[in-house]
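All protein chains of the complex are present and in place, except for one that has been dropped.
Right, subunit A next:
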Amino acid sequence: MSDLVLQGLTKRFGEFTAVDALDLTVPAGSFFALLGPSGCGKTTTLRMAAGLEEPTAGRILLGDRDITGLRPHQRPVNTVFQSYALFPHLDVAGNVAFGLRRRGVRDHAAEVARMLELVQLDGLGRRRPAQLSGGQQQRVALARALVNRPQVLLLDEPLGALDLTLTRRMQVELKRIQTEVGITFVHVTHDQEEAMTMADTVAVMNAGRIEQLGRPAELYEFPQTPFVANFLGQSNLLAAEVVERGAGYVAVRAYDNRYSVPAGRCRAAGPAAYLGVRPEKVHLAEAAAQVPAGHDSVAGVVTDWSYVGVGNRYLVRAPWGTELAVFSPNTGEGYYPPLGGEVVVHWDPAHAFLLDREPGAGDATTPVAPEPTGVPA
């Protein structure tokens, strides 16, 4: 087993740069998720790794072996295509055996049977792809790639076409299979929850570049860029200026309020910074007196409220007009203010973080509720 290494990988379509000097190492045997919005270059990256797209620049290595110039059929890499691309003229067993046959493996029947069992399709070997449900087709596509025991398995949004229940079940199955066979999985998705539940390592991609790479918890708890902060979950990002870099803390000023963040949670190099805090790390209090000592706070008015079962989502308008998103888990305790009520929003400075901000850029808070309704300004 060897690592998959992408070095300076670039793909241009005419003037347009789809993948921009990507440097990436996927450790052997890991479950790696490539996460990003539509059109950010995920599929293009996978296609280059599979050999289906020729890179404009850069190299692809498997361990020490440069595979950049190899044709797709020469690479020990297999793909589970977004569209499945099952061969309609072959039955399920024929589809799964395709790669083994082409490599001249004898005795493929036993391998195929074992693989169909692994993806829980035993007994369906004689069916044509058109006679299968979407989830079954997806598992055939998976089996067809996995049976070859490639060094790297590329999965391009294989769960995209499935309904929520089936998606959840397939996520669990995929993870189980990956653990069982120990093959490197590179899983492309735009579903952040899917990436976080399944992967050992998540890379967040944006506009052809990797914005941040790390364990899911690292990315979520301490994002590198405003993009990551708002793509992986949501964040309240307040435009702030660094006013003091003290011992163990960094102090900022935002809208004439002074806030602080532990020095270890500051990524801002210059004075312009975003003060970030996740909606679920923000609490609501009835009055300033109830804010715990040491917490930072903002007073505001509840402009929107929605009940989502596991909790309540609020939008609280700060005095300067920005709306802060707040998520209060439905624990049955705590303060659930009415719409239009005056509240104090507060958080533990240890949960906040500081990111670099383009000078002049305003707040970058994504509203939790799509359409703020309720109290007029």
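Here is the rule we use: contacts are C-beta pairs under 8 Å (C-beta built on N, C-alpha and C of every residue); 3 or more make two chains touch, one makes a residue touch a chain; residues count from 1.
Going forward, contacts and distances are computed from a predicted model.
Colleague: Mind telling me which option in "ABC transporter permease", "Nitrogenase/oxidoreductase component 1 domain-containing protein", "Protein-methionine-sulfoxide reductase catalytic subunit MsrP" or "Fe-S cluster assembly ATP-binding protein" is what UniProt lists for the chain we can't see?
Modeller: "ABC transporter permease"
Colleague: For the chain left off this view, which of A:98, A:185 or A:347 is in contact with it?
Modeller: A:98
Colleague: Using the definition of touch stated at the top, determine which of A:52, A:166 or A:207 touches the missing chain.
Modeller: A:52
Colleague: With the full complex in mind, choose from A:85, A:172 or A:361 the residue touching the hidden chain.
Modeller: A:85
Colleague: Of A:108, A:144, A:283 or A:351, which residue touches the hidden chain?
Modeller: Checking the options A:108, A:144, A:283 or A:351, the one contacting the hidden chain is A:144.
Colleague: Going by the touch rule given at the top, which residues of subunit A touch the chain that is not shown?
Modeller: 50-52, 71-73, 77-79, 81, 83, 85-89, 98-99, 102-103, 144-145, 148
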